[in-house]
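The full complex has more chains than appear here; those shown keep their coordinates.
Letters A and B name the chains as they come in the text, with residue numbers starting at 1 for each one.
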Amino acid sequence: MSINEFSSLEKCKQDVETITHFYEGIPAVVDSLAASCNEEGSFDHVGPSPVPSREMVVQIVNQARHILFPGYFSSTRLDLVSLEYYLGQETTKLFSNLASQAVLSIQHDCLRYDQACTQCKQRGHEIALEFIRALPEIRNVLSGDVRAAMEGDPASSSHDEIIFSYPGLFAIMVYRMAHKLSELEVPLIPRIMTEYAHSLTGIDIHPGAVIGKSFFIDHGTGVVIGETARIGERVRIYQGVTLGALSVPREGGDRLRNKKRHPTIEDDVIIYANATILGGETVIGARSIIGGNVWLTESVPADTKVFLKKPELVYTGNNT
Amino acid sequence: MSINEFSSLEKCKQDVETITHFYEGIPAVVDSLAASCNEEGSFDHVGPSPVPSREMVVQIVNQARHILFPGYFSSTRLDLVSLEYYLGQETTKLFSNLASQAVLSIQHDCLRYDQACTQCKQRGHEIALEFIRALPEIRNVLSGDVRAAMEGDPASSSHDEIIFSYPGLFAIMVYRMAHKLSELEVPLIPRIMTEYAHSLTGIDIHPGAVIGKSFFIDHGTGVVIGETARIGERVRIYQGVTLGALSVPREGGDRLRNKKRHPTIEDDVIIYANATILGGETVIGARSIIGGNVWLTESVPADTKVFLKKPELVYTGNNT
């Protein structure tokens, strides 16, 4: 063994020792992490109650999508013979997954907040059945949303393009599912659903909002529709539109819980990009048009156009 | 068997019966879903025509990315010996996947709209070959986009950081692929591609837009670039910039199809955050600078700076 070989072996041994040495630091970290789980004000989920799974909720959204738009997102080709079998299989899977997540989310609430837990299992299955019973109606309403997109966007080239790729349609679909579950008073799951859509589309619709038929959101990134917003039929909105609350005091946001804090938009209104409409008492009257960048905290009568007065721009040569 | 054990067994039996009872509700739902697939105005994809797969289109984007930036996103290490083999393998896979999706999307259009279907298979393969033939040029243009990001962003610390993590570069890469496919008149796939990038980046570039070399988008969330926008070379834009259409009438968006509805941005223009530029006849002249939040519906000559006149702000003490 040459001196070089020896020193290289030594080097390698030292390396291993050094790295082993680092691993010895882990147990102390783990102890301190475990200790912090017992501290007041620390958030963990340790205990008998299993939690709903975000991954399963995402899967439920995608299973429902297979049923709402049969043939578009499945890898197998559907024909009239296989359709009913396919729908049967998918609906059963959806029912079963949703029932189990609904049970978990109800139990989670019970155990976490020490409420009486009566028949969680039965209630979870009831909810899942009511949800799948609502699917034909949701499907029907979504067809109207697809047609509204086709009419409202000159860049759309087919209904299929809208179904395959429009983020607005995806966000509205997920909202319509989540709203149904929110009406059925399921905890946690509706918001996990809409935040999943928010993450994919930049469109943030609270499950509690009430939105009429033939709704179209174009582009959509940055749209915020608050919990107590009410939107009529055939409304069209563009990217960056906020239907929000006036303001939330530094302390005591609690006082505002369950109050109407977000605006009402009546039928056939169009709201252009980046307009902001705030306040629970603000009503945008039917058939009105709100221009881009408008910032509104007051009601507008029906059949009104509201535009920003042309802002004064400063033009200068480039070298000044 | 004690009374307790018995009653617990009874309880369990009842549970099973209750839940079985819920499952009995499923067939009626399935019938009504299947029935709704035959209704007028309902969207499904049932029939002989297989559909392009969104998942495969996403895979195509990522395969092309492996080829456009070799070594950055692959799990295997590349050296000069393995490079050609790697590129050969990846390009063949890409060709074959794109050809099959292109065939599907052309067939889909044929069958869906009852057009004459002539040699879909051949055309799909032609398209795929023309696409991979364009890759060296796209690669070249993207190198210019990387350099533009390095020059335009003082927070960038290396070209590699830009390639690994900048959302603007990703959106531009996907747009450049999708635009090529859009020139080759492939249905559906280009828009599925750009909406995939939109979903990951918040940047919405229509595949039909025409964008010159050395384009840089910083941050990017909320950017919208419309179908008929034209952008010159060395243009830089920031988050929330809209290059959009003036307005879309409540009915008859159809009239606007295939008209130039979005602005033209000449060489070396900079557009700061959340500026909105609208209209097909609006031209921003070369080397002009458009300030943040500016809202423009008219042309601007070359070498002009346009800023919002400092808005009047209301300052008050916090307790008033």
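Rule of thumb we're sticking to: a contact is a pair of C-beta atoms (placed from the backbone, for glycine too) under 8 Å apart; a residue touches a chain by one contact, two chains touch by 3 or more.
Because the structure is predicted, anything quoted here is derived from the model rather than measured.
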Which total copy number does the whole complex reach if 2 copies are given here? 3
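What we mean here is this: only the chains that are shown with their structure count from here on.
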Overlay chain A and chain B by their C-alpha atoms and let me know the rotation angle in degrees, rounded to the nearest 5. 120
Please report how many Å separate the Cα centroid of chain A from that of chain B, as a whole number. 19
Help me check something: in the complex, which residues belonging to chain B touch chain A? 15, 18-19, 22-23, 25-27, 29-34, 36-37, 41-48, 50-55, 108, 112, 187-188, 191-192, 195, 198-199, 202, 204, 206, 208, 221-222, 224, 226-227, 240, 242, 244-245, 247-248, 250-251, 253-257, 259, 261, 274, 276, 278, 287-289, 293-296, 300, 303-309, 311
Report the residues of chain A in contact with chain B in the complex, numbered from low to high. 67, 69-73, 75, 77-80, 83-84, 87-88, 91-92, 95, 99, 121-122, 125-126, 128-129, 132-133, 135-136, 139-140, 142-143, 146-147, 151-155, 157-161, 163-167, 200-202, 219, 221-222, 236, 239-240, 268, 270, 272-274, 292-293, 308, 311-320
